[in-house]
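Input: one structure, supplied below.
== subunit A ==
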Amino acid sequence: MAGEDGLLDDGGVATDAAAAGSVGGVGAAGSAGTSTGTGGNRVPGSSGPAPYLPGLFTQAEDTRGITDDEIRLCTHAALTYGAAFNTSADDLNVYWSSVNDAGGIHGRKVHAYYENDNYTPTDAQKAATACLDKYDPFMLLGGIGFDQIPAVRNFAEQRRMLYVHHTATVNGSAGKQFSFTALPTTEKMGELFAELAATRFAGKTVGIVKRQSENWEPGVEGFKRVAGQHGVRVVFERPVPQNKGSYLQDIVELQNAGAQVVWLWLNALESTTFIKQSKAQGFSPSFMVFPFNLTTQTLGDDALNPPVVGLNMSNAYSEGDYSGPFASYADDMRLFEAQYRKYRPNVDLGGVGGDLLFLNWSAQKAMHQLILACGPDCSRNRFIEVLQGVKGQLTSSACPSDFTRAGADNDHRGGWSASVMEAYRAPSGSVNLRNVATCVEHLL
Partner candidate 1 sequence: MTAVAPVVDASTAAVDGPAGSLTHHPSRRHAAPMTPTVWLRYLGVLLVAVSAPILLGELGVLNDTRALVLGEAAALAVAALSLNVLMGYAGQVSLGHFALLGVGAFASSRLTAPTASDPVALPFVFGVVAATGAGGLVAFLLGLPALRLRGLYLAVVTIVFNFVMVQSLFQSSWLSSGSGGVELPRPVVGTFEFVRNADYLAVVLALLVVVWLVDANLSASKLGRAFHAIRADETMAASFGIDVTRYKLLAFTISGAMAGLAGALYGHLFTFVNSGTFDLTQSLFLLTLVVIGGLGSRAGVVAAAAMYGALDFGLGEAFGTDAAGWVVFGGAVLLMFTIAQHPTGLAGAWREASERRHQRSVHGAPAEEADGTPATPQMVDLPRPVGLPARDTGPGDGPLLAVRDVTVHFGGLRAVDAVSLDVPPRRIVGLIGPNGAGKTTLFNAISGALRPDAGTVELLGRDLSDAPAHVRAAAGIGRTFQMIGLAKDRSVTENLLLAQHHVASYGAVEALAGLGRAPRVEEALRTRAAEAVAALGFERYADTPVANLSHGQQRIVEIGCALVTAPDLVMLDEPSAGMAPGAVENLAVRLRDMRDELDRTVLLIEHNIPLVLDVCDELYVLANGSLIAHGAPDDVVARAAVIEAYLGGAIS
Partner candidate 2 sequence: MTTPLLEVTDLTAGFGSSQVLHGVTFSVAEGEIAGVFGLNGAGKSVTMKTIAGLVPAWSGRITFAGQDITGRSVEERVALGMGHVPQGRQVFPALTVDENLRLGAYTSRRRDRSGYAARLDEVFARFPILAERRSQAAGTMSGGQQASLAVARALINGPRLILVDEPSAGLSPSVVGELFAILEQVAATGVTMVLVEQNISFGLRLAHRAHLLQSGTVVHSGPVADLDQQRLAEHLGVGRMLGASTGTALAARRGPSRSPARSQATAKERS
């Protein structure tokens, strides 16, 4: 099978902006702090180039991909739903269409482009190269892909290209100049999963099935570190190669080991297949996975009793269900659905990809804040300053990021919190996910 990090890490369309994390309603405050050089606000479109803010990028590189009337972003992501789900660039740009119709940001229209990375490191580099050549973007963004991100990060560092990407390992980000991630690291996600096990499944034995890869393994070390401190008993640990296909042997050994909770540190397809085969064996532990509607809707009832739970860097989405845990960001959901009805009415938001479109929409909403905060004289150096100066609070649906906390050794990591979700029977009848806890740093 075409090798890739995982068939659908988080359902294909998980694009970039979630990577950018979110910025609290920084608005005016943020921009004031940045334009030190020229004092007061410059009126957009006025004559004279923006003053050069010395920093990582040279003057020539600093304003590539941004002009007075447009800013270009390019994302490499696994757009592999194929024609059946007709994921096209337009489906992903609904948020920017509405922003552009309302006059853009500081008078600049946002043009977002997408290149398919097919889940493989080689195609990821083809996509990144195409991004640079075709669109000469202001910023390169990396969708979820444990194997694609290290490959493109390698590419971006060599080409001195501003690259903001999804989850990566701690030492993956160490020593990097041009690559940033506003999402929790692989290790942090492992630790949070351990805390989830210690709280929701206190006293229960845990079995781990993990992908055998240096991009995944650090998460398991994080998990075991925290599990040891909080009395979580790990009774089984099994590394599996990519797309193993049949997990019968592992399932039976899990049962023999008496695992009551199973943490599937795998991608969406592998998790779906694993759970399906477990249910066929009459084995129904509590599963902890990367939660996406793609998994829950394909599994249907198998995702319930007991409900599948998991951690994600953004909020769950279930079309038309604004009650309970959705209430706190119901207006965002309504705005999201309204915009889609206006710009892309034929997209089925209730389908398997609905939550991914919402995740992408809310990430773009967060990116909007960042670009806004970058001000009218936005440049790459200024953007990095904004990004690293962020000490934001909760925005509508993406968890806050904080780059100052990482300390001197690596101020390229800004993600510290995630949301806990569980599967439930949505009013529409399909099995979707809903938040249990939103943007928590610790569960203990």
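Regarding candidate selection, all candidates are chains of the complex that A comes from, given by their letters.
By our rule, a contact is a pair of C-beta atoms (placed from the backbone, for glycine too) under 8 Å apart; a residue touches a chain by one contact, two chains touch by 3 or more; residues count from 1.
Being a predicted model, the structure only gives us computed values, none of them experimental.
K.L.:
Have a look at 1 or 2 and point out the one touching subunit A within this complex.
P.N.:
Considering all copies, subunit A is touched by candidate 1.
K.L.:
Touching residues of subunit A toward candidate 1 in the complex: what are they?
P.N.:
1-5, 79, 115-116, 118, 120-127, 129-130, 132-134, 146-147, 150-151, 154-155, 158-159, 171, 211-217, 239, 241-242
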